[in-house]
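For this view, one protein chain was removed and the others were kept in their places.
The block that comes next holds chain A.
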Amino acid sequence: MAERPEDLNLPNAVITRIIKEALPDGVNVSKEARRAISQAASVFVLYATSCANNFAMKSKRKTLNAADVMAAMEEMEFERFLQPLRESLEAYKKGQKGKKEASEQKRKDKEKKTDVEENEKSREEENEEEEDEHMEEEQEGENGGEEEVEN
């Protein structure tokens, strides 16, 4: 399904799921109602963005930030969202911090590994003979199994 760039709708499947989870079990939602809620959600995003942008412009900023969005919610009379949003934001920030640390740790590990490999290489060169013997033993074991197949 080709998505036009001007498709400002939210995915139906996700909207439907959110609606179903919000309502009691067994309640049906008509197709029209679903479509209407989806459109309402898009309008909500636009309204919230426009509102938040006003706050940003008042502070002479060009980038919308979290405080602008929170202020917009209050302006739009959705104070009921403020507490859950604050909690979600904290969890989100922790998650982002965790991800950042994880990727930094990965990078550090990679650097460490390269160092270790370089050390091992120089050690390998010293112990070459010993290792070759070990390798031959392993190969014989493997070849034993393969010989039958070749026959």
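Basically, a residue touches a chain if its C-beta (ideal position, glycine included) is under 8 Å from a C-beta of that chain, and two chains touch if they have at least 3 such contacts; residues count from 1.
In the analysis below, contacts and distances are computed from a predicted model.
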Should one name the undisplayed chain from "NAD(+) kinase", "Chromatin accessibility complex protein 1", "Histidine-containing phosphotransfer protein" or "Embigin" using UniProt, the answer is "Chromatin accessibility complex protein 1"
Omitted-chain footprint on chain A covers residues 5, 8, 10-11, 14-15, 17-19, 21-23, 26-30, 32-33, 36-37, 39-50, 52-53, 57, 62-66, 68-70, 73, 76-78, 80-81, 84-85, 87-89, 91-96
